[in-house]
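The block underneath contains the structure these notes are about, expressed in structure tokens.
Selected chains from the complex are presented in situ; the others are not included.
Residue numbering begins at 1 within each chain, and the chains themselves are lettered A and B in the order written.
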Amino acid sequence: YDLQEFLLMEKQKAQLNAQIHEFNDICWEKCMDKPGTKIDTRTETCLNNCVDRFIDVSLLITNRFAQLLQKSAM
Amino acid sequence: QVKQQIAVANAQELLTKMTEKCFKKCIIKPGTSLDSSEQKCVAMCMDRYMDAWNLVSKAYSNRLQRERHRM
């Protein structure tokens, strides 16, 4: 476990955090209506689903884009 | 290799923008899975976004040419 490994892991942590900030930004706008005294179940479910569906959309688009590229290369 | 890096950067930016725009347009209330109507909407949105990109790109290059002629 040396310095390079440590730096790489810290860099990945930073990227992970940046990604969480971005998801939180998008899903806050999608799910949070008026902030109340606590997060209700509906909002909690929405936030969980929002992250998963955003990743689904991202994967769907990336895979479909790769397919289109392949088709056009043939 | 520089050329390839730019092409990759361009594709990456396109994928990021499409994901963001099409998620906003097609996923109104995020459910427990992407249902088939959402999947269809995303695929259509993606095609239209690339159509728009090509149209905008052509409109911009046309304008650049017209401006160059005027100078």
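As a convention for this text, a residue touches a chain if its C-beta (ideal position, glycine included) is under 8 Å from a C-beta of that chain, and two chains touch if they have at least 3 such contacts.
Nothing here was measured: the structure is a model prediction, and the numbers come from that model.
Chain composition of the whole assembly in this file works out to A x3, B x3.
One rule holds in what follows: only the chains that are shown with their structure count from here on.
For the pair subunit A and subunit B, the distance between mean C-alpha positions equals 19 Å. The touching residues of subunit B, counted against subunit A in their complex, run 11, 14-15, 18-20, 22-23, 26-27, 29-34, 38-39, 42-43, 46.
By the touch criterion stated above, subunit A contacts subunit B in their complex at residues 26, 30-31, 46, 49-50, 52-54, 56-58, 60-62, 64-65.
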